[in-house]
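Removed: one protein chain of the complex. Kept in place: all other protein chains.
Every chain is named by a letter (A, B and C) in the order it is written, and numbering of its residues begins at 1.
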Amino acid sequence: MTRQCDEPVTQLHVKPAMTVGELIDAMGKAGAYNGGALYRAVNIYERMLKDEETTKFFGLAGAMVPAGMGGIVSDLASGGHIDILVSTGANLTHDIIEAIGCKHFHGTAFCDDIELRHDEINRIYDVYLPNEAFEHFEEFMQGVFGELEPQSRISISGLLRRIGSHLKSGILHTAAHNEVPVYCPAVQDSMIGLQYWLFSQTNQVTVDAFADMPALMETCFTTKKAGAMLVGGGVPKNFILQSMLMTPNGFNYAVQLTGDRPDLGGLSGATLDEARSWGKITEEAQAVTVYGDATITLPVLAAAVMERMQHD
Amino acid sequence: MTRQCDEPVTQLHVKPAMTVGELIDAMGKAGAYNGGALYRAVNIYERMLKDEETTKFFGLAGAMVPAGMGGIVSDLASGGHIDILVSTGANLTHDIIEAIGCKHFHGTAFCDDIELRHDEINRIYDVYLPNEAFEHFEEFMQGVFGELEPQSRISISGLLRRIGSHLKSGILHTAAHNEVPVYCPAVQDSMIGLQYWLFSQTNQVTVDAFADMPALMETCFTTKKAGAMLVGGGVPKNFILQSMLMTPNGFNYAVQLTGDRPDLGGLSGATLDEARSWGKITEEAQAVTVYGDATITLPVLAAAVMERMQHD
Amino acid sequence: MTRQCDEPVTQLHVKPAMTVGELIDAMGKAGAYNGGALYRAVNIYERMLKDEETTKFFGLAGAMVPAGMGGIVSDLASGGHIDILVSTGANLTHDIIEAIGCKHFHGTAFCDDIELRHDEINRIYDVYLPNEAFEHFEEFMQGVFGELEPQSRISISGLLRRIGSHLKSGILHTAAHNEVPVYCPAVQDSMIGLQYWLFSQTNQVTVDAFADMPALMETCFTTKKAGAMLVGGGVPKNFILQSMLMTPNGFNYAVQLTGDRPDLGGLSGATLDEARSWGKITEEAQAVTVYGDATITLPVLAAAVMERMQHD
Partner (left out) sequence: MTRQCDEPVTQLHVKPAMTVGELIDAMGKAGAYNGGALYRAVNIYERMLKDEETTKFFGLAGAMVPAGMGGIVSDLASGGHIDILVSTGANLTHDIIEAIGCKHFHGTAFCDDIELRHDEINRIYDVYLPNEAFEHFEEFMQGVFGELEPQSRISISGLLRRIGSHLKSGILHTAAHNEVPVYCPAVQDSMIGLQYWLFSQTNQVTVDAFADMPALMETCFTTKKAGAMLVGGGVPKNFILQSMLMTPNGFNYAVQLTGDRPDLGGLSGATLDEARSWGKITEEAQAVTVYGDATITLPVLAAAVMERMQHD
């Protein structure tokens, strides 16, 4: 037996009332496939959160807020575990919808979408969102936009901070309250963007697409270390990983929860090793990808890491 | 808002030291995608295990034992939660290997397989199994086979029970000890089968491919209800689901943990709704599919169900 | 036998030297799973291209240009088959790289990324891109940006048209030459964006994030019909589908080639039926999703459709 074989797989036994942290430790001793990867993700994320020299990026893609995962993100933000948040516009749209008191509902993916259309229900896989939520959303958004100073220029994160400051719960509220910048490079690509287009038909405020870059790059050039928690791929993953590319450094920690696959070539499913070739993450970076649905992997990871954080 | 929208998505908040059961309940209130499906799987499996009129089938496919998931299966068997086990030959091979004292090891999927070959290490994704394990395996298997009565005829489950009765731990041991029949329709397709072929070159015992069918069909025709827990797809899933096909009934409960996808047409990824069209599961059956890696979904499901079982 | 069973599956027989169109027709007679879907995609895309009342959108996500798929896109654009192109910034970056004479190379995904890093090679799954390409890219981009009028304001599509007008081949060149607008909502999220940030450190031109919306919305409100060919998901898919959302209409044709899966809830893998509930596509829209790698499905689809177009 060679040196390569020194840590044996331990058959996993569950016990009633075990904590999530205990289960994760048992999954680590089993140690294979994505179960083993999830254990390593907990280890890396724990170290990343405890490393005070590290700027903590969080990437949020996929329809996570409609699936109830927004609570984890706002808790992490209010706990000081997110320094920079990069999100799709859709997640922020749904965050606003919840924050203004509208609800998403449990539905089913096996249904007649034309019937749903007639019932004025929008479907996100097995989540239903009544159309009327968008009426409240429009009213709210136009109200916020209406307070923008005419002829002014604003960054995307500035716009999102304005929105967050009008809310009392959720991701944008928490981020605004804790001064966590929220970047959303493709904000036009969302209902927020469509509402802004409506507003812009009769108002003149310029949203400067690149106004967020200087502050972000400043952080990237000055931070000692950087860490990335990536939920889903898309723009948030790429925008976070590329942010260190112009600096002499790269990410020192990276955890990726994705449902995509690497062999299609797309960035969303690309391994973090691929990111090493680019220098997006450092050669020595602690990095792991967990393949699977983040509605399972994110809660388990978050619960296990919070359990460990409390123990200290 | 219509009748279709009555159960809202609740944003999930994790708490330090929450139990797996508590996390699952929170995932159920979030309720979307595979996280929501996993919650429903816990509900259905709990009801299935508590239903004393139900014959409980367990299907085991995918390289689960090398990944440490065998412990969950043997615990379920010793706890009386498995009446009939259907497995691939590979899982049983690896179960024997562990039971005779050999080990699987934590490795990596990103390695040089030719180098591993030179080091006499066999790889299963990121699990390593030294070749020498197969030397012990051969010795053990030939010993067991050598006790078979010459010129006799034996069923596959009979052969596996013989093997299990020579072991002191693991799935086959537990099944033999608890008189749980283990079916393995494709036993030739495994190292057990290759060892049997070696034995058969100088010995004459007939393994009757169909000798297990009468007892299985007898159970299917006489049970009041039937439930299926399916880990992976393959032969175990199909063999279990087809077993009720000749009877006037079908499965009343079905939980499927699979990493496959339905649109490729293969049975492994097929939805359980598809099984309704065949009558494999009843029209009213409680059934759910959780897509994802069973090294994550199986431990979470098992821990949550065991937690609930204890509460009663 | 019911009315539901009237078109039989025909076993497929290949013949030497059959054309792609002939093979697709045979796959249509077989008609199942993604092979059948690909046949239907050919039918729908053919009808869409031939429908002169239809505005033709093309969404380009995933690392398609590094994989050699850019040629198909520029051919479609020069053939008049794309009215509006929405792309990720990455695809446009790689398009520019090729257009300025740099090359991507055949590599392998099973390699040592740290070694690649030392060799100054960036990896995209099994495609290699030498770092020096980015040196030429920087020189080119800074040259283009340097011609922008100081203190001016520009839209993203305007910026991309400027770039394209400096090139002699590729997607951006062809689009600029044929006056096809190219939208790239998340242009910051790409090497184009990083180059622009470099430029903006010493120059003041405002890229107005929303400046493209009026023209796009004008088209959406005035077109009789709309069709979408979606390669990959991400921002291009969402941005295209949402564009009709504010109008009384929706897309009449939609073809989606994606490697994602629906059960994760993300838009990239969402079915087009889901889009019907939102009204993004019409109730009567002809729509189909083909799951698979677009480096296979796109060439086959394009070749078959071009074959049919020629026959008319």
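The criterion applied here is as follows: a contact is a pair of C-beta atoms (placed from the backbone, for glycine too) under 8 Å apart; a residue touches a chain by one contact, two chains touch by 3 or more.
Remember, predicted model here, so these are calculated numbers, not experimental data.
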Problem set entry | Sole contact to the chain not displayed, among B:G70, B:P185 or B:G227 | B:P185
Seminar exercise, completed: Touch assignment to the omitted chain, from B:K50, B:R153 or B:K224, lands on B:R153
For this session: Can you work out which residue in B:Q151, B:T222 or B:S277 touches the chain that's missing from view?
Result: B:S277
Exercise. Given the full complex, what residues of chain A touch the hidden partner chain?
Worked result: 32-34, 110, 261, 263-265, 291
Problem set entry | chain B, residues in touch with the chain not shown (by the definition above) | 61-63, 66-67, 90, 109, 113-114, 116-117, 121-127, 153, 156, 185-191, 193-194, 196-198, 200-201, 206-210, 212-214, 217, 232, 234-235, 238-239, 242, 245-246, 259-270, 273-274, 276-279, 283, 293-295
Problem set entry | Those residues of chain C which, in the complete complex, touch the missing chain | 1-2, 4-21, 23, 26-27, 29-36, 38, 65-72, 74-75, 98, 103-107, 110, 116, 119-121, 124-128, 130, 132, 273, 291-293, 295-297, 299-300, 302-303, 306-307, 309-310
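We take it that only the chains that are shown with their structure count from here on.
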Seminar exercise, completed: Most central chain, judged by mean Cα position vs. mean of all protein Cα atoms, is A
Exercise. When the Cα trace of chain A is superposed on that of chain B, what is the rotation angle, expressed as a multiple of 5 degrees?
Worked result: 180
Problem set entry | chain A and chain C: spacing of chain centres that average the CA atoms, whole Å | 25
Problem set entry | Inter-chain centre distance, chain A versus chain B - centres from mean C-alpha coordinates, in Å | 34
Problem set entry | Interface hub residues of chain A, defined as touching at least two other chains | 66-67, 116, 121, 124-127, 273, 293, 295
